[in-house]
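With one protein chain held back, the other chains of the complex are shown just where they sit.
Up next is subunit A:
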Amino acid sequence: MIYPSESARAASASEARYRITAPIRPARNARVIALDPRAATVARRIAEGPWAAAGFYTCEVASGTDGEDGVLLRGLDGATSTLADALTGTDVVVVIATDDSGRAQAAAIGKSCGARAVMTAGLVLGDGFEAEDAVAALRPYARVLLLSADESDVFELLTALRV
């Protein structure tokens, strides 16, 4: 007698009933950073979703400095924070761009995430051509670049990652 669980037949639909069911906690603590005004509009809409652990920011250039210190983040409530503060405790950063205006910040964010072993994903909305420089700036650092024409990709990505 061979029990189904002793062979690959354990993959049957009836055997699937015996899989252990345990609650799955949100796996990611995410930061979503919009690089330009149109991206910020998208971020505000996405922020209304039922996220367990996500912070949403717009991005500004801090005057007189460059690199990580040259990026000033502003939460949707208007509060500002440094990039270093925002990245504390996070394990995935999703950067949204619709044009090239945020290319310098993209590079700084990518570099900072790389240095902290924070997974970085870049979403480029629109036809992509308006954001070529931002894409190029993100490319060395973003583990994933979604070159998309669809803002719902942001929602889908965050949902799939259990943010």
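As a convention for this text, a residue touches a chain if its C-beta (ideal position, glycine included) is under 8 Å from a C-beta of that chain, and two chains touch if they have at least 3 such contacts; residues count from 1.
Throughout what follows, contacts and distances are computed from a predicted model.
> Can you pick, from "Glutathione transport system permease protein GsiC", "Rieske 2Fe-2S domain-containing protein", "Glycolate oxidase" or "Proteasome accessory factor B", the UniProt protein name of the chain not displayed?
"Rieske 2Fe-2S domain-containing protein"
> By the contact criterion defined above, which parts of subunit A meet the unshown chain? Give residue numbers in ascending order.
Residues in contact with the chain left out: 7-9, 11-13, 15-16, 19, 24, 27, 92, 119, 121, 128, 132, 135-136, 139-140, 142-150, 152-153, 156-157, 159-162.
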